[in-house]
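What you see is the complex with one protein chain gone and the rest in place.
Then we have chain A:
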Amino acid sequence: MAESGDAPVDKPVQVKLVLLGEAAVGKSSVVMRFVQNDFSENKEPTIGAAFLTQKCRLEDRVLRYEIWDTAGQERFHSLAPMYYRNAQAAVVVYDITKASSLEKAKSWVKELQRQANPNIVIALVGNKLDLVQSPAAAGAAPAGEEAEDEEADDATATPGEGGEQPLPEPEQEGESLRQVPKDEAAAYAQEAGLLFAETSAKTGEGVVEVFTEIAKKIPIEHILASTRGGSGSRAGGAQARPNVTLQEGQQPAGGKACNC
């Protein structure tokens, strides 16, 4: 999979990325959208952490994300250092329909800034954007339906399921479900020096962009210099913020978890 046409023959630059955030904010769903371009309503909670990989292509370099998707429940907190050690990037996720999840996200940011790799690139991501958008405006409906169709097998037998979902259907509630104003989170991100985006793992909106923005900001030079056996060429492209294109995440058929 590493071969992709015109990419230079360098080994892909490995970037270790960790996902943190309160339980059920959609960390695993964001990763699944990024890696497999897929979404499923009932994702098992992550136990400990899950590991996935996905490649990105910068102008002249392949970047390989090694993604650690951690468990969100508070009591797993003490395990987190195991996963964020040596991480070059972190995506801290909160749920825009749940105010407390932003507080948790802030405390993760604080911890990362104090305990993790000093050069770590952190992105703050407000997920479940689809829940606060009217279906028409979002243009999300097709993607959403598609996702549901894909897992029709699982879903057919669950008529009562809607009631079990922690959040009501977006169509009825619209923007009123939002508990975290975009401005507020953005201002905080700005102040703390984080990348910021709002996403929907369900519709896919904004997800890929998060990872491309991170890719742009990663000091690739630095990584190349420090990785073991990092004999790769030191192209100056990284700092010039080249275009980043995702190698395969966008093709629903092609994505396959951790097979690269």
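One rule holds for everything that comes next: contacts are C-beta pairs under 8 Å (C-beta built on N, C-alpha and C of every residue); 3 or more make two chains touch, one makes a residue touch a chain; residues count from 1.
Just so we're on the same page, contacts and distances are computed from a predicted model.
Hidden chain, UniProt protein name from the list "TBC-domain-containing protein", "Dolichol-phosphate mannosyltransferase subunit 3", "GTP-binding protein YPT52" or "Intraflagellar transport protein 25 homolog": "TBC-domain-containing protein".
Set against the missing chain, the residues A:Lys104, A:Arg178 or A:Lys202 yield one that touches it, A:Lys104. One chain of the complex is left out; on chain A, the residues touching it are 14, 23-24, 40-49, 51, 53, 66, 71-79, 81-83, 85-86, 100, 103-104, 107, 110-111, 114-116, 154-155, 157-158, 160-161, 164-166, 228, 258.
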